[in-house]
Each structure stands twice: as structure tokens, then as C-alpha cells.
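Each chain you see keeps its place in the complex, though not every chain is here.
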Amino acid sequence: MRITPRGSQFFRLLTDAAANLVTATGLLRELTEAAPQEREAIAGRLHEVEHAGDDLTHTIMVELNSSFVTPFDREDIQTLAARVDDVLDYLDTAADLAVLYRLDTFPPGTELLLRVLCRAAEITAESMPGLAKVGELAPYWIEVNELENEADRVYRRVLAHLFQPGADALEVLKTKEVMEQFELAADAFEHVADVVQTIAVKES
Amino acid sequence: MRITPRGSQFFRLLTDAAANLVTATGLLRELTEAAPQEREAIAGRLHEVEHAGDDLTHTIMVELNSSFVTPFDREDIQTLAARVDDVLDYLDTAADLAVLYRLDTFPPGTELLLRVLCRAAEITAESMPGLAKVGELAPYWIEVNELENEADRVYRRVLAHLFQPGADALEVLKTKEVMEQFELAADAFEHVADVVQTIAVKES
């Protein structure tokens, strides 16, 4: 990995921000596997990660305003930081809602969705130091795209299963609301990759 | 406040558009406090404000196409006008759905959400004449961000309360649909601030 000296603090900050996604998806997986009474503590830890992410985004914005030279367009760095932050928000919301709604059990398919989200976090984090050679990141955004499709497919099957005749509508509504955040997080990973692709098109 | 003569009509038009947000949030607050049979008339007045907003957006687009000089990038002015219009749409939708679904009562937390929305409208309107000195608007977008977080926090508690065991699922579904528009409106205020921040980053 070769990092150009110009604006290398942005690659470092974005790398830190993306590393938070790995921690957060890991905590969310832990939460879905924990007993209901243990969930609140894990959600609290995830919330701290989300706060750390907010601080990083803020630092990136301040750096952008005080740097004469940036590796890419200022707005693209700003957008990228904001999109990474969006993913973190959905993960945090999923945890918060699961606790708040006192969700009984997570529906079948949850494990699969979390495997997709953990993998998306992993390759997103791996791609950030590589931004300096953005043209070589095609395998990253292709896989994120496939993961998003996979999450979507699983999510629909989760809902179809929830909607079984005789199900309790109120319970369905609550569960759907929580599971939706998983799907939105997968979408949000794709939006991160979209910005990376936009930068690659500009640089090509 | 210093307005440069170049493109000052855009500041004026955007200021008028944002002033509509103050009127609209005020009407929405009035609607949520009114008796059910009085709601339709108030929703009608809000809908007229929304129409006036559409006309302003159209005027901004026409001006953009006929002006040689614009204070910022044409696309940023266009996006800003579109985002202001989005807020108005959600406020109008909230009022329309409340009438259409014959909502019985607004859930606890509604008053708090409206306080947040009215404040967001206020500071958004105040920020528009200041666009000429966009670098000084940081306090505005920081507060909008905080207000969006507050709206989000309240919204989740509103839902958790709605989802109480024994609640009528159909009533919950209807109420959730209306309350969601409040949350989307708070998001949309943040998106307005995002565009202002994008402009500030470019101008810095």
C-alpha cells in the first residue's frame, strides 16, 4: 500500500471511521445472539462507537475546512464521511429499537443478514487505505453490491415468514421495524461504495 | 448582514421559500392541537402554503436558467431549493394523512416533535439571508443536526409507546404512518443544512 503524502490524514481518518463499522456490526451480531436482558448493555457499547464515529466525521469536516490540499474533491470526501456515518446510524438504530421495543426473539434469517453486514463492514474498512489507488477498488464495490442484493433477498424472505397467517400483527410490526434497519444498513454500505465509485470515475 | 448585488434575487427567493417552512410548521402545530373536525380546514391552508412553495421553486429554476451570474454553483442553488421543498412536502403529507386516516388523537410526544420542527424551521429561515456569508453558518447546521437527533429520539419513544401490548394493530399502523412524516420532515431539515454545508466547504 502506497499512500501519497498529500492529504494522507484524510485516508487515515476515513480508515478509522470505517474500522468503527467493523466494531459496530460485531456488536450488533453479539446483541442478536445475547439473552434479552443482556441487550441493553451491548446497545450502550454500540452507541459509544456511534458517538466516536460522530467525532471522527466532525474532525474530517474541520480538516477539510483548514486544508489547502485535499486528495480528492472536498465535497466527495465530505460525502464519503457522511455515508460511512449513515451506516453507523442504522446499526445503532437497530440495536436501540430492539431494546426499546423489548423484542422477544429475532426472526429466522437474522444470522444470515448479520453475516452479510459483517462482511460488508470488513471489505469497506479494507478499501479505505486503498483510496489512494481508487482505480483498483472495483472488486470492493462489486462485492458490496452483491452483498446488498443478498441482504435484500434475505430481508424479503424474513418479512414473508413474519407475515404468516395467524401471526400477531403488533409483533410483526415491531419486528419488521427492527429488521428494516438491517436492510437499510446494507443499502447504506452500498451508498458508501457508490461514492468511492464516483471518485474513481472522476480520477480515471 | 451584507448582501452582494450579484445574484441577490436568489437569496431573496430562498429566504421566501424558507419563510414558508415557518408558516407550515406553525399550521401543523395548530392542526395537532385542534379538534378533529377542525383539522381539514387547517390542512387546506397548509396545502396552499405548499403550493406557494412549489411556485417559488419554479421561479428559482427559471431564474437559474436565465441568469448569467449566480452567487454559487447553479446545481447547489437548485438542490437547496429542492431540499427546502422536500421539507414542505413532508409537513403537507403529515397534515393530509392525519385528515385522510381520520386519526383519533395524536400520541404523546407529538408536542415535543412539533417544538423541534418549529425550531428547525425558524433557524433555517434565519440562515437563508446569511447565505452570502455562508462560512459563518456553522452554528445553524450544528443546531439542525442536534434537532434531527432529538426528533429521532422522540420518534422512537413515540413508536415504543404505540407498540404497547394490547394495542390495536390497525390504529398503530395508521398513527405510525402519520408520525413518520414528522420524523421525515426533521430529516429533510437536516438535508437542507447539508447543502448549505456543501456550499460552505466549496467557498472556504
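Every chain is named by a letter (A and B) in the order it is written, and numbering of its residues begins at 1.
The criterion applied here is as follows: a contact is a pair of C-beta atoms (placed from the backbone, for glycine too) under 8 Å apart; a residue touches a chain by one contact, two chains touch by 3 or more.
Quick caveat, the model's predicted, so the values are computed rather than measured.
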Problem - Whole-complex copies, counting every chain including the 2 in place - result: 3
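Definition applied: only the chains that are shown with their structure count from here on.
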Completion exercise
Per the C-alpha fit, the turn needed to bring chain A onto chain B (nearest 5 degrees) is 120
Handout entry: chain A and chain B, separation of their C-alpha mean positions in angstrom
Key = 27
Handout entry: chain B partner contacts - residues on chain A that touch it in the complex
Key = 61, 64-65, 74-75, 78, 82, 93, 96-97, 100-101, 169-170, 173-174, 177
Fill in the blank from the handout: Residue set of chain B touching chain A in the complex reads 156-157, 159-160, 163, 165, 167, 169-170, 172-173, 176, 194, 197-198, 200-202, 204
